[in-house]
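A protein chain is absent from this complex, but the other protein chains hold their places.
In this document, chain identifiers A, B and C correspond to the written order of the chains, with residue numbering beginning at 1 in each.
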Amino acid sequence: MAKGYIRGREADIHESHHHVMPIATYMKVFGSLMVLTVLTVLVSEADLGSASLPVAMLVAVIKSAFVIGFFMHLKYDTRFHSFVFFGTLLFIGIFFMLTFVDINTRGTLDNLHANGRYAVDHGLTVRPEPVPHEHTGHEEVNQPIPHEGEAAPAHEGEAAPAAEGEAPSH
Amino acid sequence: MMGLSSHWLADAAAGLANDMSDASFWMPTQASDQASRVDSLFDFILWLSVFFFVVLMAATVRFAWKYRQKSPNQRTSPVKHNFKIEFLWSAVPTVLLVVIFAWGFNDFTALSATPSNALNLRVVAKQWAWTVSYPQLDRECTPTIDPVSGTQATTFYLPANQPFTVQLSSDDVLHSFWIPAFRVKKDAVPNRYTGFTVTPTVPGSYHLFCAEYCGTNHSRMEGTVEVLNAEDWAKFLSKEDERCKLDLKAPNYGEKLFAKYGCAGCHSVTEDRATVVGPGLYGLPGREESTSAGKVVADDDYLRESIVYASKKIVSGFEGKQMPSFEGRLSEQEIGALIDYIKGLDGHENDGGPTNDDKNE
Amino acid sequence: MSTAMDVEHGHAAHGHDAHGSDHPAFVAHHFDNAGQQEGAAKLGMWVFLATELLMFSGLFLAYFYMRSQYPEMVLEAHHELNKWLGGLNTVFLITSSLTMALAVRAAQVGNRKQSSMMLVATILFACGFMVIKYIEYSAKIEHGLLPGANFFAQHVTTAGGEMIQKAWYGGPQLFFGVYFLMTGLHGVHVLVGIGLLVWILIRTNKGQFSEHYYTPVENVGLYWHLVDLVWIFLFPLLYLVK
Partner (left out) sequence: MATTTVEGVEHGHGHAHEVDFYKESHGLKSWLFTLDHKRIGIMYLVGTLTAFMIAGILALIFRAELLTPQIDLLVNAANPNFQEAASLGRDLYNKLFTLHGALMVFVFIIPVVPAALGNFFLPLMLGAKDVAFPRLNLLSFYIWVLGTAILAVAVLAGQLDTGWTFYTPYSTTKGVGPVVLANLGAFVLGFSSILTGVNFIVTVHKMRAPGMTWNRMPLFIWALYATAVIQVLATPVLAITLLLLVAENVFNIGIFNPAMGGDPVLFQHFFWFYSHPAVYIMILPAFGIISEVISVHAKKHIFGYKAIALSSVAIAIISFLVWGHHMFVSGQSEFAGALFSFLTFAVAVPTAIKVFSWIATLYGGSITLNTPMLYGLMFLFTFTIGGLTGLFLGALSTDVQLHDSYFVVAHFHYVMMGGNVIALLAALHHWYPKMFGRMYNETHGKIGAALVMIGFNLTFFSQFMMGSRGMARRYAEYQPEFQPYHIASTIGAFILGLGLFFTLFYLVRGLFKGKKVGANPWGAVSLEWATQSPPIMHNFHDTPHVDSDPYNFPEIDHSRATGGHH
């Protein structure tokens, strides 16, 4: 019995004869993979509408589970190898999820303050009152904007509290 | 105006001296409402960091000196860890960091809040110059060529104490619209509108820089924003003021383009929204359209997309029809003018705001 | 690209300069014993497979981005792909995975003849896969379904009957760009796999493996199963879009 060290702890390691699977198991796995392939094609034929992608992915995951578990011996292998494999899938998941968080949420936080939903709860910035708009369309555009006059003080009034309202209330 | 004399920028600095006049040690002058918010968070983090830095360095220097090796086999302390201290110096930073995050997030969203009375600004960045146009005022500030260096600089004007919304897009590569005195910055991405809203407060002239590397003259893509008080702004708006006069004076600049590019051939502009070949455009802005890519609100992005790349979202019922693509045939100015014309059809005043279509499917 | 590395990887742990009695010939000098060497080679292979997975994940993200932005274009463009050839390729690869697994099993029990027979079968199926891929690619190129700007679709006409020659915004050239990248990179990995399999076949016939030392066969087997695994996901996503 060769003396040796595994992960720093002294242990007698037997001549590691690997778990050898009978040929029948291989054939069974192969058979089920074939069935699942046919199933994949059938799934794509049937009109499942929006569910077709998840179902196709599910079938692919089952097939890959067979290949990984039996053909790649992960089922009978040291647990650290499975940890490496599924750890990688976790990081791929992070990559996909956070990228799609960005792609799918563009513009959702716009007008957070203006439509008051956020501002009201925290009273941080007072949403400016919609100043009555006389100016519509292009033709009036070249006269000075009528509301310019009273807009200034309104803004100043509004701007000032907003600024102070800002700092202390956090 | 900012005349550039022969030996470079030295003179130009005189024209813009006050950008730095009452600046704090770290930040340029506070010339917008956002500036005070950003500076208050900046100072909070600054003094927090200085405090911790001084404490840590004092400890380091004191330990290094007090426990220096006085004799060759000087005995040292056996302490290996101390749960109490280690817990404290993990928890306290975590709490402080969450506070900084919350404060930063809150002020960040202020940039995307668009009050209804905001002045709309359409800024187009292209390789090495900014073009700023005012859709509501039919004015367009185009870059002036500097005779000596051949680079372009743009000056545009804003009223003090009125929020303005910038709608940024780019003709070629990424650029970034940065006004340090306002503490605002946003990238100009081709084929898409990005933007923010801020209120300039202190009249004066401030720098505009391009912050995203965009090639040879990235450092000379400069500009100046002049914030005017009430009566200067009125003077700017008056008919006889020559600054940023739109070269195509006709107010129906958009209408002429509409005819020029043969849009009228397929799209009606009459109130009854008659279908010629394509859908009628009367009252389209703001309306919800069901298209091949699901229900979409017809905002600026949708209008722009449909003009330049029609096949992306075809209105349901018009699948067979193929609208030719105007990709590369229309400049940003022309697209902007066409969109304003379509919006002006029913007197639908400009809803402003950075228009990204919040898809609701 | 990854050829040198795989070859290197496969027999990295295989040493020549055996010295010392309890140090069998196949154990490299810096390993204490066979168990440690085999464990190192297997762990190294699994970590390498992790990098392969991450590399393909980039392409899958590009695919899902395109599918989220232009669902109807992807739906319409995938009809150009021949489902039956894709399905045949899937069968080829799964069968080659079976023969590869049997080859590794044969090596484990020391049956050299069966192992090399199975390796030959694996190589044949792999070549079959590449032949079908060649047929598919030549058909696409001939129809002009090329990636990016050089896309010229003969049979897509505008309302006025005018032929659309140029690629356009969100047009099928995006789909075929991603298609050629994914299947191309996968094809390169299949070619590298064939190279490795031939190299293992030669060493098996030279009798360098036994039931005590077959790690290189096992590692090439792992690599081959990974290539099959990637195809298992590629096939439904590209060929059977719904």
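By definition in this document, a contact is a pair of C-beta atoms (placed from the backbone, for glycine too) under 8 Å apart; a residue touches a chain by one contact, two chains touch by 3 or more.
Keep in mind that this is a model prediction, so the values were computed, not measured.
Chemist: When the whole complex is taken into account, which chains on show are touched by the absent chain?
Modeler: Looking at the entire complex, the absent chain's contacts are A, B, C.
Chemist: Using the document's contact rule, name the residues of subunit C that touch the chain not shown here.
Modeler: Residue positions of subunit C that touch the missing chain: 2, 4-5, 8-9, 12-13, 28-32, 36, 39-40, 43-44, 47-48, 50-52, 54-59, 61-62, 65-66, 69-70, 146-150, 167, 169-171, 173-174, 177-178, 180-181, 185.
Chemist: Considering the whole complex rather than only what is displayed, give the residues of subunit B touching the chain that is not shown.
Modeler: With respect to the unshown chain, the touching residues of subunit B are 8-10, 12-13, 16, 19-20, 23, 25-28, 34, 37-38, 41-42, 45-46, 48-49, 52-53, 56-57, 59-60, 63-64, 67-69, 73-82, 85-86, 89-90, 93-94, 97-98, 100-101, 103-112, 148-150, 172-174, 176, 178, 180-181, 183-187, 189-192, 194, 207, 209-220, 309, 312, 327-328.
Chemist: For subunit A, which positions touch the chain that isn't shown here?
Modeler: Considering the whole complex, subunit A reaches the absent chain at 5, 7-10, 80, 88, 91, 94-95, 98-99, 101-103, 105-110, 112.
By definition in this document, only the chains that are shown with their structure count from here on.
Chemist: Taking each chain's centre as the mean of its C-alpha atoms, which one lies nearest the mean of all protein C-alpha atoms here?
Modeler: Looking at where each chain's C-alpha mean falls, the closest to the middle is A.
Chemist: Report, in whole Å, the distance between the mean C-alpha point of subunit A and the mean C-alpha point of subunit B.
Modeler: From the centre of subunit A to the centre of subunit B is 27 Å.
Chemist: In whole angstrom, how far does the Cα centroid of subunit B sit from the Cα centroid of subunit C?
Modeler: From the centre of subunit B to the centre of subunit C is 46 Å.
Chemist: Which parts of subunit B, given as residue numbers and ranges, touch two or more other chains?
Modeler: Counting only residues that touch two or more other chains, subunit B contributes none.
Chemist: Hey, which residues of subunit C end up touching subunit B in the complex?
Modeler: Answer in residue numbers: 70-72, 158-160, 168-171.
Chemist: Sort out for me which residues of subunit C touch subunit A in the complex.
Modeler: So the residues of subunit C touching subunit A come out as 22, 32-36, 38-39, 42-43, 46-47, 49-50, 53-54, 57, 60-61, 64-65, 68, 83, 87, 90-91, 94-95, 97-98, 100-102, 105, 108-109, 211-212, 218, 221-222, 225-226, 228-229, 232-233, 235-237, 239-242.
Chemist: If you look only at subunit A, which of its residues touch subunit C in the complex?
Modeler: Spelled out, the residues of subunit A in touch with subunit C are 2-6, 13, 15-18, 20-21, 23, 26-27, 29-30, 33-34, 37, 40-41, 43-44, 47-48, 52-53, 56-57, 59-60, 63-64, 67-68, 70-73, 77-78, 80-81, 84-85, 87-89, 91-92, 95-96, 99-100, 103-104.
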